[in-house]
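For this view, one protein chain was removed and the others were kept in their places.
So, subunit A:
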Amino acid sequence: MRVLMVCSGGMSSAIVVKALKQEAEKQGLEMEIKAVGTSEFSEEVGRDYNYALVAPQVKHRYNEYKKAADQANVPCEMIPPRGYTPIGAPSLIKQIKEGAK
């Protein structure tokens, strides 16, 4: 499963991605997760992803991301604020499992 995460500069999402990878490994899930900044998202989402996640601090850009993701036929959802922390990884994995195509 391939998951794309977008935040503002791709820095803070890298922290969450690291926690997600650990959690996925713990649960024995095959999961590839990539974090990108705002300007890269629309191109990157076209590269065969199963799911896209939008960090809470860029929620004002959600519609723009959603449009790009829809074009690429990738389900795209917001990360709830509390999920956007290293300890939010288990709930985020659950969200990914339910939302990914």
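The definition used in the following text is that a residue touches a chain if its C-beta (ideal position, glycine included) is under 8 Å from a C-beta of that chain, and two chains touch if they have at least 3 such contacts; residues count from 1.
Rule of thumb we're sticking to: contacts and distances are computed from a predicted model.
Per the UniProt record, the absent chain's protein name among "Permease IIC component", "(2Fe-2S)-binding protein", "Tetratricopeptide repeat protein" or "3-isopropylmalate dehydratase small subunit" is "Permease IIC component".
Of the options A:Val3, A:Ala55 or A:Ile96, the residue whose C-beta touches the omitted chain is A:Ala55. Among A:Met1, A:Ile15 or A:Leu29, only A:Ile15 touches the chain that is left out of the view.
The omitted chain makes contact with subunit A at the following residues, 7-9, 11-12, 15-16, 38-39, 55-61, 64, 81-82, 84-88.
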